[in-house]
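Note that one protein chain is taken out, while the other chains of the complex remain in position.
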Amino acid sequence: MNFCSDNVTGAAPEILAALAAANTGALTSYGADELTLGVETKLKEIFETDLAAFPVATGTAANALSLSLLAPSWGAIYCHQDAHVAVDECGAPEFYTGGAKLVDLPGEHGKLTAAQLADVVARSGKGVVHQAQAAAISISQTTESGTVYRAEEVGAISDVARRNGLGLHMDGARFANALVFLGVSPAEITWRAGVDILSFGATKNGALAAEVVVIFDKMRAEEFAFRRKRAGHLFSKMRFLSAQLDAYLTGGLWLKNARHANAMAKRLAEGLRAMPGIKLAHPVEANEIFVDLPETAIRGLIADGFQFYRWLGDDKTLLRLVTAHDTKEADVTAFIASAKRHAAQANERVA
Amino acid sequence: MNFCSDNVTGAAPEILAALAAANTGALTSYGADELTLGVETKLKEIFETDLAAFPVATGTAANALSLSLLAPSWGAIYCHQDAHVAVDECGAPEFYTGGAKLVDLPGEHGKLTAAQLADVVARSGKGVVHQAQAAAISISQTTESGTVYRAEEVGAISDVARRNGLGLHMDGARFANALVFLGVSPAEITWRAGVDILSFGATKNGALAAEVVVIFDKMRAEEFAFRRKRAGHLFSKMRFLSAQLDAYLTGGLWLKNARHANAMAKRLAEGLRAMPGIKLAHPVEANEIFVDLPETAIRGLIADGFQFYRWLGDDKTLLRLVTAHDTKEADVTAFIASAKRHAAQANERVA
Amino acid sequence: MNFCSDNVTGAAPEILAALAAANTGALTSYGADELTLGVETKLKEIFETDLAAFPVATGTAANALSLSLLAPSWGAIYCHQDAHVAVDECGAPEFYTGGAKLVDLPGEHGKLTAAQLADVVARSGKGVVHQAQAAAISISQTTESGTVYRAEEVGAISDVARRNGLGLHMDGARFANALVFLGVSPAEITWRAGVDILSFGATKNGALAAEVVVIFDKMRAEEFAFRRKRAGHLFSKMRFLSAQLDAYLTGGLWLKNARHANAMAKRLAEGLRAMPGIKLAHPVEANEIFVDLPETAIRGLIADGFQFYRWLGDDKTLLRLVTAHDTKEADVTAFIASAKRHAAQANERVA
Partner (left out) sequence: MNFCSDNVTGAAPEILAALAAANTGALTSYGADELTLGVETKLKEIFETDLAAFPVATGTAANALSLSLLAPSWGAIYCHQDAHVAVDECGAPEFYTGGAKLVDLPGEHGKLTAAQLADVVARSGKGVVHQAQAAAISISQTTESGTVYRAEEVGAISDVARRNGLGLHMDGARFANALVFLGVSPAEITWRAGVDILSFGATKNGALAAEVVVIFDKMRAEEFAFRRKRAGHLFSKMRFLSAQLDAYLTGGLWLKNARHANAMAKRLAEGLRAMPGIKLAHPVEANEIFVDLPETAIRGLIADGFQFYRWLGDDKTLLRLVTAHDTKEADVTAFIASAKRHAAQANERVA
């Protein structure tokens, strides 16, 4: 009954099985194997375009390496002030870019807007040697607030990027969750909407540790191989990364898992929303719920064995609840029941 | 029949099984789990001392992060000119240290000597602002020539390090192979001999992708956690790294695997050495053999389906043959037979 | 009649003369000369304490090198959102620290407060591996708004720094201007108030190109020499940097120049403040004035040959006016007269 994060989960059985299946004796190392090539082929089909795909093991590696392709060391990267790249990676983008500046911007429900970006970039001092130079925009899909950019929102942001010569990165640690919510094709929400590089996540959605950097503009891909190796992110036994991704992409497992997580979140959100006086902080569009509960309810939930994070401080009553590929419906039901029971008792006491 | 490297191998069944066993539902992420703590405990027992242990997924990450603890950006790191850190990591140590200088030194059979290091360090311009400052020594155990440093050799090198205020790093990608050759305790060849940080390898010896940085001087460990995260080498589902290491260290699997690899190498070396006119380039002390074969024999071996690297160039007849935890005795026997047959035919033609 | 900045000025005659006087034939290079040692001695007297002094040629070098002593690459540096290090150095601190994060904070009249810093640091996630680690505070004296920190303000900020293990840097590009305003001793407003490193500026106050990094905690100084050389900021003919600083510090030239600049600013401010409806944006405590003038007055001033910056955008009517060591009183008088005349005409037209 752990709703802390989708990274507290184990692996999907299909992905674990794929590791065993890949354990077939000697195989060329460092990614020159059929399995790895196959992952790239599958991604080309899924995204309906040519692309370059580079598996890595963590989201931080995927994001920071991606941004290092888009921003020089004197560049500015625009992102939401809650973005994982800004606040949860201990400065990995700064490290990988050699000191580029992350410009943290506010934005409702975790989203940046094209208008806001156009304004900020216009005032950024392009060509002025004293200022970090506008280089890239990074958006999270889904966002850190559990919301999802629509294709037209991404397109508008990419227009700003194009007009100003910036690259557009999408942190898709929860890309599958966004996609099944939107019901659009992977192409539509990425390269057709102007995304240059996608951090395509699998770890949070059923892999053990696997992400893949998808580079739509192959001209930008040339240097990635060197950057990845130089950072220690090239696996010698690459097959064990690729096997995870292969299984993830096979038979729609990635979408199935995300659909389950989203469905659990929706159910949980509905249950909470039905409670008197309870409001969700953000629309629930993927697998994260932000909800303010009475302190008594929170303590009751903890006492009942539920785990989750108080958002933005241990003394806060805003909770983040995350569902995942393996969330049990019974746990969701139990959570709602527990929350209701404890909230009701609180109300009684008050009354 | 692939003798290219020990990284072309699959995983040991015990390690694969451990992944499945670790897949037990929700677990705290980022290494705050029992499995990860258990690995550190096991390492303390094995090395008979207090230490800090940080799992990562690649040897390059282990080495480069280790060196970044020992050398400032203006530091010099002394290593053998064939060392993995010097020639096979695309400059990862330079990247992680912010531009420290790797000073590549010659040395018979892949080894540095204390005398040589004392001399080089003495002439390095300590305190002179124009020169990179002597900061660390990195040795490989086993070396890139398949040889093994004796405890007294490491001790002598560490004396030089101590006297000059340098850190001592050991690249133990094949540490287990060295250990079973030496027949000493892990402590004896590491911290008791003055090693500060060990890159303790598991990938080449049966893991899927797992290494652990072992820091004997815990004062140096404090910053490692930040460096690892910042580099994207902290796994969210850490249990899947730790499970590999746990299985590796349990019941002596790591030593058993290395013993097998070494035994196969010894057998292969003996078979080759018995061939008329054939000489091995280096003593065979672990799981690597460097042998010069007639071109006709090489072509015959290739035709017979054997895989290996010509060392130092596609036109060279010096071969590197690597055995591993899963090398089949029959393959070794077949290799020797094939080599003998093709070499004999060549001799006949010559005669 | 150029009020753009104190860096548009030439050099004080005393400093130019010192260069000629230092041109006495062969002299040991790289700072091992009497003149350079003498500068350090003079600074020890002026600051009434032991210290280490490193001349460099630019304020950006002084600041970025200073911060690189105080923050590791995974560190966070707290500064005002208008600080030179944050917005005018093209990311130099990020470059020199290897990617530390500058946390830009708001603050009235260009100042940070101890309370604000205590709060921000408390919420910074100390020890949490995902967050950049609080490492240093940088304050500007005088600030980017032309105001001056009082000794007790600096002391309160340094208390926050001490309690949290942070370093405290003071960007003293206009240190002399602050000092003569405060009327305290150099010691009182720096190390006695808890400042660890001071970028002591001379360029804006009469030198050609000379600043000196003053390190009060000599333990921190050890690595500075290497960092400076490695950055290309160690002059071979160091005497020509030191001669400037020597003249600057001799006979109170630095204070005399600053007194003049401040007096001119005060006079200018009084003249403007006397204009009907005109308000200064910040207290005028040193040599900068921020004033909002009617557009017609601005155009009139430009037509009359005055130069200055519109602050924060070419369409803005907030002006920054900077006086300097060589500002002529007549120019100040003329500026006020011109402003008044054009503003009055505008009023007439309105009326």
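Chains: A, B and C, in written order; residue numbering restarts at 1 for each.
By definition in this document, contacts are C-beta pairs under 8 Å (C-beta built on N, C-alpha and C of every residue); 3 or more make two chains touch, one makes a residue touch a chain.
It should be emphasised that the depicted structure is a prediction, and the values quoted were computed from it without experimental measurement.
Among the displayed chains, contact with the absent chain in the complete complex occurs for A, B, C.
If you put the hidden chain back, the residue from A:A118, A:A151 or A:A225 that touches it is A:A225. In the complete complex, the residue from C:L43, C:C90 or C:L319 that touches the missing chain is C:C90. Contact with the omitted chain, checked across C:L43, C:L198, C:L234 or C:L253, is made by C:L234. Take subunit C: the residues that touch the chain left off the picture are 2, 4-5, 7-11, 13, 16, 19-20, 22-30, 56-65, 89-92, 95, 203-204, 208-209, 226, 229-237, 240-241, 307, 326. Subunit B meets the missing chain through residues 73-74, 87-91, 94-95, 97-102, 123, 129-133, 313.
By the touch definition given at the top, subunit A reaches the unshown chain through residues 30, 72-74, 98, 129-130, 133, 223, 225-230, 234.
Here, only the chains that are shown with their structure count from here on.
Here the CA centre of subunit A is 35 Å from the CA centre of subunit B. Chain geometry summary: the mean Cα position of subunit A and that of subunit C are 42 Å apart. Separating the centre of subunit B from that of subunit C, both taken as means of CA atoms, is a distance of 52 Å. Contacts with at least two other chains are made by residues 89-91, 95 of subunit A.
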